[in-house]
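What follows is an incomplete set of chains from the complex, kept in their original frame.
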Amino acid sequence: MSPLDLGFILFDYAAVAVFGATGALAAARRKHDIITFAFFAAITGVGGGTLRDLLIGAPVFWVARPGYLVVCLGAAIAVWLLGARTWRMGLLLWLDAVGMAAYCVVGAAKALSLGVHPISAVVMGVLTACFGGVLRDILAGEPSVLLRREIYVTAALAGAGVFVTLASLGVDRLVAGGAGFVVALAIRGGALRFHWSLPGFPGSPESEG
Amino acid sequence: MSPLDLGFILFDYAAVAVFGATGALAAARRKHDIITFAFFAAITGVGGGTLRDLLIGAPVFWVARPGYLVVCLGAAIAVWLLGARTWRMGLLLWLDAVGMAAYCVVGAAKALSLGVHPISAVVMGVLTACFGGVLRDILAGEPSVLLRREIYVTAALAGAGVFVTLASLGVDRLVAGGAGFVVALAIRGGALRFHWSLPGFPGSPESEG
(Lines give C-alpha, C1' and ligand atoms only; values in the text may rest on other atoms or scores of the structure.)
Protein backbone atom coordinates (compact mmCIF):
# COMPACT_ATOMS: atom_id res chain seq x y z
CA MET A 1 0.00 0.00 0.00
CA SER A 2 1.45 3.37 -0.95
CA PRO A 3 1.52 6.28 1.54
CA LEU A 4 -0.97 8.05 -0.74
CA ASP A 5 -3.44 5.19 -0.45
CA LEU A 6 -2.90 5.04 3.29
CA GLY A 7 -3.57 8.77 3.53
CA PHE A 8 -6.90 8.40 1.76
CA ILE A 9 -7.87 5.41 3.89
CA LEU A 10 -7.16 7.32 7.12
CA PHE A 11 -9.08 10.29 5.69
CA ASP A 12 -11.94 7.93 4.92
CA TYR A 13 -12.11 6.39 8.40
CA ALA A 14 -11.82 9.83 10.01
CA ALA A 15 -14.71 11.11 7.89
CA VAL A 16 -16.82 8.09 8.85
CA ALA A 17 -16.02 8.69 12.52
CA VAL A 18 -16.89 12.40 12.62
CA PHE A 19 -19.99 11.98 10.49
CA GLY A 20 -21.02 9.03 12.62
CA ALA A 21 -20.63 11.23 15.69
CA THR A 22 -23.02 13.79 14.20
CA GLY A 23 -25.54 11.01 13.76
CA ALA A 24 -25.14 9.96 17.37
CA LEU A 25 -25.50 13.60 18.45
CA ALA A 26 -28.76 13.83 16.53
CA ALA A 27 -29.89 10.78 18.52
CA ALA A 28 -28.62 12.39 21.73
CA ARG A 29 -30.74 15.47 21.18
CA ARG A 30 -33.82 13.29 21.41
CA LYS A 31 -32.50 11.15 24.27
CA HIS A 32 -32.56 7.91 22.32
CA ASP A 33 -31.11 4.63 23.57
CA ILE A 34 -27.66 3.27 22.68
CA ILE A 35 -28.94 1.07 19.84
CA THR A 36 -30.55 4.04 18.12
CA PHE A 37 -27.32 5.97 18.73
CA ALA A 38 -25.43 3.24 16.86
CA PHE A 39 -28.04 3.07 14.08
CA PHE A 40 -27.95 6.83 13.50
CA ALA A 41 -24.15 6.85 13.67
CA ALA A 42 -23.90 4.08 11.08
CA ILE A 43 -26.47 5.57 8.69
CA THR A 44 -24.92 9.02 8.85
CA GLY A 45 -21.38 7.69 8.73
CA VAL A 46 -21.67 5.35 5.76
CA GLY A 47 -24.88 6.54 4.05
CA GLY A 48 -23.25 8.92 1.60
CA GLY A 49 -20.51 6.52 0.57
CA THR A 50 -23.08 3.76 0.19
CA LEU A 51 -25.11 5.83 -2.27
CA ARG A 52 -21.91 6.70 -4.18
CA ASP A 53 -20.91 3.03 -4.45
CA LEU A 54 -24.38 1.99 -5.60
CA LEU A 55 -24.46 4.73 -8.25
CA ILE A 56 -21.01 4.00 -9.69
CA GLY A 57 -21.53 0.24 -9.54
CA ALA A 58 -18.76 -0.44 -7.01
CA PRO A 59 -19.11 -3.01 -4.21
CA VAL A 60 -20.47 -1.13 -1.18
CA PHE A 61 -17.34 -0.25 0.76
CA TRP A 62 -18.34 -1.31 4.27
CA VAL A 63 -19.91 -4.69 3.47
CA ALA A 64 -16.59 -6.45 2.98
CA ARG A 65 -14.84 -4.31 5.61
CA PRO A 66 -17.16 -4.02 8.64
CA GLY A 67 -14.42 -2.08 10.40
CA TYR A 68 -16.24 1.01 9.16
CA LEU A 69 -19.30 -0.06 11.13
CA VAL A 70 -17.14 -0.64 14.20
CA VAL A 71 -15.83 2.93 13.84
CA CYS A 72 -19.44 4.18 13.78
CA LEU A 73 -20.24 2.10 16.84
CA GLY A 74 -17.19 3.59 18.56
CA ALA A 75 -18.35 7.10 17.68
CA ALA A 76 -21.78 6.34 19.11
CA ILE A 77 -20.31 4.99 22.34
CA ALA A 78 -17.96 7.98 22.59
CA VAL A 79 -20.83 10.44 22.28
CA TRP A 80 -22.82 8.47 24.86
CA LEU A 81 -19.95 8.33 27.38
CA LEU A 82 -18.63 11.86 26.95
CA GLY A 83 -22.10 13.08 27.59
CA ALA A 84 -23.99 16.29 27.36
CA ARG A 85 -21.62 18.65 29.07
CA THR A 86 -18.98 18.14 26.41
CA TRP A 87 -21.24 18.00 23.41
CA ARG A 88 -23.17 21.02 22.34
CA MET A 89 -25.26 21.89 19.31
CA GLY A 90 -22.49 24.03 17.88
CA LEU A 91 -20.11 21.11 17.93
CA LEU A 92 -22.60 19.06 15.94
CA LEU A 93 -22.53 21.67 13.19
CA TRP A 94 -18.72 21.91 13.14
CA LEU A 95 -18.17 18.15 13.15
CA ASP A 96 -20.68 17.94 10.35
CA ALA A 97 -18.66 20.55 8.44
CA VAL A 98 -15.44 18.58 8.85
CA GLY A 99 -17.11 15.34 7.79
CA MET A 100 -18.68 17.05 4.78
CA ALA A 101 -15.36 18.55 3.67
CA ALA A 102 -13.59 15.20 3.98
CA TYR A 103 -16.36 13.29 2.24
CA CYS A 104 -16.66 15.57 -0.79
CA VAL A 105 -13.00 14.80 -1.56
CA VAL A 106 -13.07 11.11 -0.65
CA GLY A 107 -16.26 10.52 -2.62
CA ALA A 108 -14.97 12.25 -5.75
CA ALA A 109 -11.58 10.52 -5.43
CA LYS A 110 -13.11 7.05 -5.38
CA ALA A 111 -15.28 7.86 -8.39
CA LEU A 112 -12.30 9.26 -10.34
CA SER A 113 -10.17 6.24 -9.48
CA LEU A 114 -12.87 3.99 -10.98
CA GLY A 115 -12.88 5.92 -14.25
CA VAL A 116 -16.10 7.88 -13.72
CA HIS A 117 -16.56 11.01 -15.88
CA PRO A 118 -15.18 14.07 -14.03
CA ILE A 119 -18.57 15.84 -13.98
CA SER A 120 -20.18 12.76 -12.45
CA ALA A 121 -17.24 12.44 -10.06
CA VAL A 122 -17.97 15.93 -8.74
CA VAL A 123 -21.60 14.91 -8.23
CA MET A 124 -20.47 11.76 -6.41
CA GLY A 125 -18.38 13.93 -4.11
CA VAL A 126 -21.37 16.13 -3.34
CA LEU A 127 -23.68 13.15 -2.77
CA THR A 128 -21.12 11.38 -0.56
CA ALA A 129 -20.77 14.53 1.49
CA CYS A 130 -24.44 15.44 1.79
CA PHE A 131 -26.46 12.25 1.62
CA GLY A 132 -25.53 10.84 5.03
CA GLY A 133 -26.68 14.07 6.65
CA VAL A 134 -29.83 14.11 4.55
CA LEU A 135 -30.66 10.56 5.67
CA ARG A 136 -29.92 11.50 9.29
CA ASP A 137 -32.27 14.48 9.09
CA ILE A 138 -35.05 12.57 7.30
CA LEU A 139 -34.88 9.69 9.80
CA ALA A 140 -34.75 12.10 12.74
CA GLY A 141 -37.76 13.96 11.33
CA GLU A 142 -35.84 17.23 11.19
CA PRO A 143 -35.61 19.77 8.37
CA SER A 144 -33.03 18.50 5.91
CA VAL A 145 -29.70 20.28 5.51
CA LEU A 146 -30.96 20.96 2.01
CA LEU A 147 -33.65 23.27 3.34
CA ARG A 148 -31.47 25.39 5.60
CA ARG A 149 -30.58 28.75 4.16
CA GLU A 150 -26.93 28.57 5.15
CA ILE A 151 -24.50 27.35 2.52
CA TYR A 152 -23.98 23.61 2.67
CA VAL A 153 -24.30 21.85 -0.68
CA THR A 154 -22.42 24.76 -2.25
CA ALA A 155 -19.42 24.12 -0.03
CA ALA A 156 -19.35 20.43 -0.95
CA LEU A 157 -19.71 21.34 -4.62
CA ALA A 158 -16.80 23.78 -4.41
CA GLY A 159 -14.60 21.31 -2.59
CA ALA A 160 -15.32 18.44 -4.96
CA GLY A 161 -14.94 20.77 -7.93
CA VAL A 162 -11.55 22.05 -6.79
CA PHE A 163 -10.30 18.52 -6.13
CA VAL A 164 -11.51 17.07 -9.45
CA THR A 165 -10.20 20.05 -11.41
CA LEU A 166 -6.76 19.89 -9.80
CA ALA A 167 -6.60 16.10 -10.07
CA SER A 168 -7.59 16.30 -13.74
CA LEU A 169 -4.78 18.82 -14.29
CA GLY A 170 -2.28 16.28 -12.95
CA VAL A 171 -1.77 17.71 -9.46
CA ASP A 172 -0.80 15.13 -6.84
CA ARG A 173 -4.00 13.68 -5.46
CA LEU A 174 -3.16 14.17 -1.82
CA VAL A 175 -2.39 17.85 -2.51
CA ALA A 176 -5.51 18.21 -4.63
CA GLY A 177 -7.53 16.48 -1.93
CA GLY A 178 -6.13 18.75 0.76
CA ALA A 179 -7.01 21.79 -1.33
CA GLY A 180 -10.56 20.55 -1.87
CA PHE A 181 -10.94 19.79 1.82
CA VAL A 182 -9.72 23.25 2.85
CA VAL A 183 -11.96 25.02 0.31
CA ALA A 184 -15.06 23.09 1.39
CA LEU A 185 -14.34 23.56 5.08
CA ALA A 186 -13.54 27.28 4.65
CA ILE A 187 -16.80 27.95 2.80
CA ARG A 188 -18.92 25.90 5.20
CA GLY A 189 -17.09 27.33 8.20
CA GLY A 190 -17.62 30.85 6.92
CA ALA A 191 -21.30 30.07 6.48
CA LEU A 192 -21.51 28.82 10.06
CA ARG A 193 -19.49 31.70 11.53
CA PHE A 194 -20.78 34.61 9.46
CA HIS A 195 -24.13 33.18 8.37
CA TRP A 196 -23.20 33.36 4.71
CA SER A 197 -25.97 32.45 2.32
CA LEU A 198 -26.57 32.66 -1.38
CA PRO A 199 -29.39 34.95 -2.52
CA GLY A 200 -32.71 33.13 -2.53
CA PHE A 201 -35.10 32.95 -5.46
CA PRO A 202 -36.39 36.50 -5.84
CA GLY A 203 -39.88 35.66 -7.18
CA SER A 204 -42.98 34.98 -5.15
CA PRO A 205 -44.85 32.24 -7.01
CA GLU A 206 -47.27 31.47 -4.22
CA SER A 207 -48.55 34.94 -3.55
CA GLU A 208 -49.53 35.45 -7.19
CA GLY A 209 -52.23 32.90 -7.95
CA MET B 1 -28.87 4.76 -34.14
CA SER B 2 -32.34 3.99 -35.43
CA PRO B 3 -35.06 6.67 -35.51
CA LEU B 4 -36.92 4.61 -32.87
CA ASP B 5 -33.95 4.77 -30.50
CA LEU B 6 -33.57 8.47 -31.19
CA GLY B 7 -37.25 8.98 -30.38
CA PHE B 8 -36.86 7.29 -27.02
CA ILE B 9 -33.72 9.25 -26.21
CA LEU B 10 -35.42 12.59 -26.96
CA PHE B 11 -38.42 11.43 -24.91
CA ASP B 12 -36.01 10.58 -22.10
CA TYR B 13 -34.24 13.95 -22.10
CA ALA B 14 -37.57 15.80 -22.33
CA ALA B 15 -38.88 13.86 -19.33
CA VAL B 16 -35.73 14.67 -17.35
CA ALA B 17 -36.12 18.35 -18.26
CA VAL B 18 -39.79 18.73 -17.29
CA PHE B 19 -39.40 16.67 -14.12
CA GLY B 20 -36.27 18.64 -13.27
CA ALA B 21 -38.28 21.83 -13.69
CA THR B 22 -40.85 20.61 -11.17
CA GLY B 23 -38.01 20.04 -8.73
CA ALA B 24 -36.74 23.58 -9.28
CA LEU B 25 -40.27 24.90 -8.82
CA ALA B 26 -40.51 23.11 -5.49
CA ALA B 27 -37.29 24.92 -4.54
CA ALA B 28 -38.72 28.21 -5.87
CA ARG B 29 -41.75 27.97 -3.64
CA ARG B 30 -39.46 28.14 -0.64
CA LYS B 31 -37.16 30.79 -2.15
CA HIS B 32 -34.06 28.60 -2.12
CA ASP B 33 -30.76 29.57 -3.74
CA ILE B 34 -29.60 28.46 -7.19
CA ILE B 35 -27.55 25.52 -5.88
CA THR B 36 -30.55 24.08 -4.11
CA PHE B 37 -32.56 24.71 -7.30
CA ALA B 38 -30.05 22.58 -9.19
CA PHE B 39 -29.96 19.90 -6.51
CA PHE B 40 -33.75 19.58 -6.44
CA ALA B 41 -33.91 19.62 -10.24
CA ALA B 42 -31.34 16.83 -10.49
CA ILE B 43 -32.89 14.64 -7.80
CA THR B 44 -36.37 14.99 -9.23
CA GLY B 45 -35.17 14.67 -12.81
CA VAL B 46 -33.04 11.55 -12.50
CA GLY B 47 -34.23 10.04 -9.20
CA GLY B 48 -36.83 7.70 -10.67
CA GLY B 49 -34.59 6.42 -13.45
CA THR B 50 -31.78 5.95 -10.95
CA LEU B 51 -33.94 3.70 -8.78
CA ARG B 52 -35.03 1.75 -11.88
CA ASP B 53 -31.44 1.19 -12.98
CA LEU B 54 -30.35 0.09 -9.50
CA LEU B 55 -33.26 -2.36 -9.25
CA ILE B 56 -32.75 -3.96 -12.66
CA GLY B 57 -28.96 -4.05 -12.26
CA ALA B 58 -28.21 -1.68 -15.15
CA PRO B 59 -25.46 0.96 -14.98
CA VAL B 60 -27.08 4.15 -13.67
CA PHE B 61 -27.94 6.06 -16.84
CA TRP B 62 -26.61 9.50 -15.99
CA VAL B 63 -23.25 8.51 -14.49
CA ALA B 64 -21.64 7.79 -17.86
CA ARG B 65 -23.62 10.53 -19.62
CA PRO B 66 -23.65 13.63 -17.40
CA GLY B 67 -25.57 15.43 -20.14
CA TYR B 68 -28.67 14.47 -18.18
CA LEU B 69 -27.36 16.47 -15.23
CA VAL B 70 -26.66 19.42 -17.51
CA VAL B 71 -30.29 19.26 -18.69
CA CYS B 72 -31.41 19.39 -15.05
CA LEU B 73 -29.10 22.34 -14.43
CA GLY B 74 -30.59 24.06 -17.49
CA ALA B 75 -34.09 23.45 -16.18
CA ALA B 76 -33.13 24.94 -12.82
CA ILE B 77 -31.62 28.03 -14.46
CA ALA B 78 -34.66 28.42 -16.71
CA VAL B 79 -37.03 28.35 -13.74
CA TRP B 80 -34.82 30.85 -11.91
CA LEU B 81 -34.62 33.26 -14.87
CA LEU B 82 -38.21 33.03 -16.06
CA GLY B 83 -39.26 33.84 -12.54
CA ALA B 84 -42.39 33.89 -10.53
CA ARG B 85 -44.75 35.72 -12.84
CA THR B 86 -44.54 32.94 -15.42
CA TRP B 87 -44.51 29.97 -13.08
CA ARG B 88 -47.48 29.18 -11.00
CA MET B 89 -48.50 26.26 -8.83
CA GLY B 90 -50.85 24.96 -11.51
CA LEU B 91 -48.02 24.73 -13.98
CA LEU B 92 -46.02 22.67 -11.50
CA LEU B 93 -48.80 20.11 -11.38
CA TRP B 94 -49.18 19.94 -15.18
CA LEU B 95 -45.43 19.69 -15.84
CA ASP B 96 -45.32 16.97 -13.25
CA ALA B 97 -48.13 15.18 -15.10
CA VAL B 98 -46.25 15.34 -18.41
CA GLY B 99 -43.02 14.12 -16.81
CA MET B 100 -44.88 11.31 -15.08
CA ALA B 101 -46.56 10.18 -18.30
CA ALA B 102 -43.26 10.19 -20.21
CA TYR B 103 -41.36 8.42 -17.45
CA CYS B 104 -43.83 5.58 -16.94
CA VAL B 105 -43.24 4.62 -20.60
CA VAL B 106 -39.50 5.29 -20.70
CA GLY B 107 -38.94 3.37 -17.46
CA ALA B 108 -40.91 0.34 -18.56
CA ALA B 109 -39.29 0.42 -22.03
CA LYS B 110 -35.77 0.27 -20.62
CA ALA B 111 -36.71 -2.59 -18.31
CA LEU B 112 -38.33 -4.54 -21.18
CA SER B 113 -35.31 -3.95 -23.42
CA LEU B 114 -33.09 -5.53 -20.74
CA GLY B 115 -35.25 -8.66 -20.57
CA VAL B 116 -37.05 -7.88 -17.32
CA HIS B 117 -40.30 -9.80 -16.67
CA PRO B 118 -43.28 -7.79 -18.04
CA ILE B 119 -44.93 -7.50 -14.61
CA SER B 120 -41.71 -6.13 -13.12
CA ALA B 121 -41.32 -3.86 -16.16
CA VAL B 122 -44.69 -2.27 -15.36
CA VAL B 123 -43.52 -1.72 -11.79
CA MET B 124 -40.28 -0.17 -13.08
CA GLY B 125 -42.36 2.21 -15.19
CA VAL B 126 -44.42 3.23 -12.15
CA LEU B 127 -41.32 3.66 -9.96
CA THR B 128 -39.49 5.66 -12.63
CA ALA B 129 -42.52 7.91 -12.97
CA CYS B 130 -43.28 8.39 -9.28
CA PHE B 131 -40.03 8.07 -7.34
CA GLY B 132 -38.43 11.34 -8.45
CA GLY B 133 -41.50 13.21 -7.25
CA VAL B 134 -41.58 11.22 -4.03
CA LEU B 135 -37.93 12.12 -3.34
CA ARG B 136 -38.66 15.77 -4.18
CA ASP B 137 -41.56 15.85 -1.73
CA ILE B 138 -39.68 14.04 1.05
CA LEU B 139 -36.65 16.33 0.70
CA ALA B 140 -38.84 19.42 0.54
CA GLY B 141 -40.69 18.22 3.64
CA GLU B 142 -44.03 18.26 1.85
CA PRO B 143 -46.76 15.61 1.80
CA SER B 144 -45.75 12.98 -0.73
CA VAL B 145 -47.67 12.62 -4.00
CA LEU B 146 -48.55 9.21 -2.62
CA LEU B 147 -50.68 10.77 0.10
CA ARG B 148 -52.72 13.10 -2.08
CA ARG B 149 -56.22 11.86 -2.80
CA GLU B 150 -56.07 12.70 -6.49
CA ILE B 151 -55.12 9.92 -8.88
CA TYR B 152 -51.38 9.81 -9.51
CA VAL B 153 -49.84 6.36 -9.13
CA THR B 154 -52.90 4.93 -10.87
CA ALA B 155 -52.22 7.01 -13.97
CA ALA B 156 -48.60 5.83 -14.11
CA LEU B 157 -49.74 2.24 -13.60
CA ALA B 158 -52.27 2.52 -16.43
CA GLY B 159 -49.74 4.10 -18.78
CA ALA B 160 -47.02 1.56 -18.05
CA GLY B 161 -49.57 -1.26 -18.25
CA VAL B 162 -50.88 -0.14 -21.66
CA PHE B 163 -47.35 0.23 -23.02
CA VAL B 164 -46.08 -3.14 -21.75
CA THR B 165 -49.24 -4.94 -22.91
CA LEU B 166 -49.09 -3.45 -26.41
CA ALA B 167 -45.32 -4.00 -26.66
CA SER B 168 -45.73 -7.61 -25.54
CA LEU B 169 -48.38 -8.07 -28.25
CA GLY B 170 -45.85 -7.00 -30.86
CA VAL B 171 -47.06 -3.45 -31.46
CA ASP B 172 -44.33 -1.03 -32.63
CA ARG B 173 -42.69 0.35 -29.49
CA LEU B 174 -42.98 3.99 -30.46
CA VAL B 175 -46.72 3.51 -31.10
CA ALA B 176 -47.11 1.53 -27.86
CA GLY B 177 -45.14 4.18 -26.02
CA GLY B 178 -47.27 6.96 -27.44
CA ALA B 179 -50.41 5.12 -26.39
CA GLY B 180 -49.08 4.62 -22.87
CA PHE B 181 -48.06 8.27 -22.63
CA VAL B 182 -51.49 9.47 -23.78
CA VAL B 183 -53.36 7.14 -21.40
CA ALA B 184 -51.26 8.19 -18.40
CA LEU B 185 -51.50 11.89 -19.24
CA ALA B 186 -55.26 11.68 -19.90
CA ILE B 187 -55.94 10.00 -16.56
CA ARG B 188 -53.68 12.32 -14.58
CA GLY B 189 -54.95 15.34 -16.50
CA GLY B 190 -58.55 14.34 -15.81
CA ALA B 191 -57.68 13.95 -12.15
CA LEU B 192 -56.18 17.45 -12.10
CA ARG B 193 -59.02 19.03 -14.07
CA PHE B 194 -62.03 17.21 -12.64
CA HIS B 195 -60.57 16.14 -9.27
CA TRP B 196 -61.00 12.46 -10.07
CA SER B 197 -60.18 10.10 -7.26
CA LEU B 198 -60.62 6.43 -6.52
CA PRO B 199 -62.88 5.55 -3.60
CA GLY B 200 -60.96 5.52 -0.33
CA PHE B 201 -60.91 2.68 2.16
CA PRO B 202 -64.43 2.60 3.62
CA GLY B 203 -63.54 1.33 7.10
CA SER B 204 -62.59 3.38 10.11
CA PRO B 205 -59.93 1.38 11.94
CA GLU B 206 -58.91 4.15 14.26
CA SER B 207 -62.28 5.09 15.66
CA GLU B 208 -62.98 1.51 16.77
CA GLY B 209 -60.36 0.64 19.30
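Going by the order they are written in, the chains are A and B; count residues from 1 in each one.
Here is the rule we go by: a residue touches a chain if its C-beta (ideal position, glycine included) is under 8 Å from a C-beta of that chain, and two chains touch if they have at least 3 such contacts.
As the structure is a prediction and not an experimental result, all values here were calculated from the model.
Depicted are 2 of the identical subunits; the complete assembly encoded in this structure file consists of 3 such copies.
We adopt the following convention: only the chains that are shown with their structure count from here on.
With each centre defined as the average position of its C-alpha atoms, the distance from chain A to chain B rounds to 29 Å. If you check the complex, the residues on chain B that touch chain A are 25, 27-37, 39-40, 42, 50, 54, 59-60, 62-66, 69-70, 80, 83-85, 87-89, 138-141.
Looking at the complex, you find that chain A touches chain B at residues 54-57, 116-117, 119-120, 123, 134, 138, 143-144, 146-147, 149, 151, 153-154, 157, 197-206, 208-209.
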